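Read through the structure below, which is laid out as structure tokens, and then see the notes.
Just one protein chain is left out here, and the rest sit where they should.
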Amino acid sequence: MSHSLRNHRVGTLIKNFQRFESTGVSSNPKHIKEVWSNFQIRPTSLKIDNTEIKKGIFNKVDENRGPLSISEVAQRLTYHSPNEIDETFKQAYEILQNKANETYTRIQSLEKKLNQTDNELEQLNLKNTLDKLKIEAEKENPEVLYNVNYNSSDSLDKSHPVYRYYLKDKWQNQGLMLTMQRLETLHVIPDTLPTFEPSVEVKVKFPHNKDPEFGNWITPGDILPAFAVEQPPTISIQEFDRIDGQDLYTIVLVNPDTPDLVKNSFSTTLHYGLTNVSLNNVDNIIGSEKLLENQDSIIFKPYLPILPEKNAGKYQRACLWVFKQTKELTDLSKIEREDFNIRSFSKLNDLIPVGAHVWRQHFDRSVPSIREKYGLGKGRVFHRVRGTTPVPNPKKDKKKEEENPKEE
Amino acid sequence: MLRSISGIKAGRGSVPSGLSLVSLANSLTQIRTATKKVSGSKTNKNDSAGRRLGPKAYEGNFVKPGQIIMRQRGTKIHPGENVKIGIDHTIYASEPGYVRFYLDPFHPLRKYVGVALKSGVKLPTPHFAPRRRRFGYELIEDPVKAQQEEDHMSRKEYLYQPELKELTIAKENYKQETISNIKQSLQNDFQLQDIDYDVAASRLFNVLQLAKAGQSIESAKKQDIFDFSYNLQLAVQRGEISKEDATAKTSEYISLTQQLEKDVNIDIDGSVYKYLTKEQVASKQEEIIQKLETEFYKLLSKDEKDQVSKLINTPGVFSTEQRSTLTHKFLPDFIPYDVPGSVIENINPETVSKDIVVQRVFDETTRSTRIIGRPQAVFQ
Partner (left out) sequence: MFKGSIPVNGSSRIISNVINVFTRGKRTKATNVVNASTQKIVNQLSALSASRKQPKLIRLCQEDLIKHQTIMNAWRVVQRRNEQKRNNQLKKQYQSIVNAMEDLKTSHPALYKFANYKPKDGTRFPLDLRMPTDFPPNKPWVYDYVPAETNEKRAKQ
């Protein structure tokens, strides 16, 4: 395409915008103006922190130095922005900001209404509509778009509904699908719980690790060595709906692959149990700081890493389940680690599964030293070759014994 | 037709000529003459012996792992639970148990065969019920043999041993070296009173390691305290120390860290420096940036470059991210054209001196090329 034709196209785009501008919006003196640069009624988390990047978006990309976002020098210096993108952007920004101005006038009137009412139901409805309106007003803000797309999700302000909206979108398109795929292929569903509808994003990391390979958030299904899971994990539970006040959560870590030699089968062991953990949208991480402060109130079963014994199967699964509580729970410390039944546990305590995570472990050379640290003694060792002894059938064995009693 | 022929016969009352009758009769009924083919037909010779297909174990039979349950062409019957299928669609057991032929509601048109681990168990296992699994591995009870088996390595692990050994030694050396460096700088540069230098140095080293694994210095400090108290808790669990001792030791350690905090901090590059408050950091940042912009935004000599990098890497002032952007701006790999002194205009390429590089560049505004000179320092 020739250059002049391209220019012509851009020109018509601008004209179209101008035509709309002249007829579209009537300027009302009561309206809030330029709301996207007004940080008195909006939180500063909606701003781009890096001033250089902000300059590159709102003014022009520096022609001599190229865009800051490109790290490679040669690429940066040969970069050219599309023709008239800055002029068009300015007009587009104005159109979108005018729309946001209108939304914010509605938001302000609704906020006034919210302050005046005492009716709880009405308050709840108003809060929900306000959230929706705030998302609508900020969804197209280029600064918010930049933060969502290019900043790490840990640094976003989760108290604002627009960030939660985008984070939920991101999660549903990747993290959720990955987690569900891993839970199903590794048979966490139905070996632990039958099924569930995930509504929170659960992330896990082991912050005691000094090796960068294991220090970050782990991907569901990862195989981890024993030294990487030596100490209790940091768990992040991200709710995407607004939480007024605090919600209570119960978290359990179970291993459904503990060898049961009597039954020649497997049993489930409880390796870690937290309960009555109060979290909200912003305060959503159960880290070492939180564990240090309120150890006795939230831990009902202290952490015991999964330490698979030699030749005890291909791998053992560490299944982390996050439940939402319907009431405050007490007296969970009596629960035994061995033969833990997670189904009856969740049913008995009215727990609703909202999220899950899984990683895998097998025997490695760091297992014996960690067993010693936890005072577990030496681990059992199994034959390398899997035997052919069938699963014992107590009913049938009894019958046989009755038919031909043991000779003495 | 027959009727009409007989009609003619009746009507005329005379015998018709024999030739026409025979030809008619020929077209009506075929007569097979007595012939016998000597050899059979060409297509009928391809028979083979029966392939002995079909079930080899029946409903309720006990099978061992590897025992064939069904031989078949194609999947007349599909493999279900605890069985596997071979290359010729032979179904064989993968676990010992009892054969079950069954239907699965998820695939209503298929027949399945599976192996139930117990005699009373029905297949398929309900969709939401946990899987029934056999463990199968047998315990080694002889402690000597058990130790032998535990020490057994795979080929891959065995071949990796020398490399692993080297790595652990290097790691240990690095640890000793860094700790001694930290200890030395603590002793020389800071007058700390009543402080165990070994404990302080090892704490700072731990914080550094955690920060290098991706945490911020602040969270690394908290994590180090948690690690310390957690290890004490484990010692209590093992029965090595009492609970009171553990809490006393933890509080002692916390007070040490607090004392250390007042004076010393460690940077991500391992250098120990005097503790700065947030306000101090902010003012220092501003000061350094201003100095860089006023004094060093030009073509730099080697000494000046060193100065700039020293300023940017002043311990405890900038984060890694900020450092990279500042380096990007003040120590670029390739000097941009707008840096003062980096472009010499209006030169004659034939008479120019040797320490100036002639370049032909494209000017965006005039949309034409022009010739400029750039000093050698730009490319060093």
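Letters A and B mark the chains in the order given here, with residues in each chain numbered from 1 onward.
Throughout what follows, a residue touches a chain if its C-beta (ideal position, glycine included) is under 8 Å from a C-beta of that chain, and two chains touch if they have at least 3 such contacts.
Please read all numbers here as calculations on a predicted model, not as lab measurements.
Asks: From the listed residues A:46, A:92, A:285 or A:376, report the one that touches the chain absent from this view.
Replies: A:92
Asks: Looking at B:51, B:110 or B:127, which makes contact with the chain not pictured?
Replies: Missing-chain contact among the listed residues: B:127.
Asks: One chain is left out of this view; which of A:241, A:260, A:283 or A:338 touches it in the full complex?
Replies: Counting the whole complex, the residue in contact with the absent chain is A:241.
Asks: Kindly state which of the options B:74, B:108 or B:162 is in contact with the chain not pictured.
Replies: Answer from the full complex: B:108 touches the omitted chain.
Asks: For the chain that's not shown, point to the residue among A:35, A:193 or A:252 touching it.
Replies: A:193
Asks: Name every residue on subunit A in touch with the hidden partner chain.
Replies: Contact residues on subunit A toward the absent chain are 13, 16-17, 20, 24, 53, 56-57, 61, 66-70, 79, 81-82, 85-86, 88-89, 91-93, 95-96, 99, 120-121, 124, 127-128, 131, 140, 142, 145-146, 149-150, 172, 176-177, 180, 193-199, 241-244, 324, 352-354.
Basically, only the chains that are shown with their structure count from here on.
Asks: Rounded to a whole Å, what is the gap between the Cα centroids of subunit A and subunit B?
Replies: Inter-chain centre distance comes to 19 Å.
Asks: Over in the complex, which subunit A residues touch subunit B? Could you list them?
Replies: 50, 52, 63-65, 68, 73-74, 77, 187, 190-192, 194-195, 207-212, 214-216, 231-232, 256, 259-261, 264-266, 288-289, 291-292, 310-313, 368, 373-375, 379-384, 386-391, 393, 395-396
Asks: For subunit B, which residues count as touching subunit A in their complex?
Replies: Interface residues on subunit B, with respect to subunit A: 62, 64-65, 95-97, 117-120, 127-140, 146-147, 149-150, 152, 206, 209-210, 212-215, 219, 222-223, 225-227, 229-230, 234, 237-239, 325, 328, 332-334, 336-338, 364.
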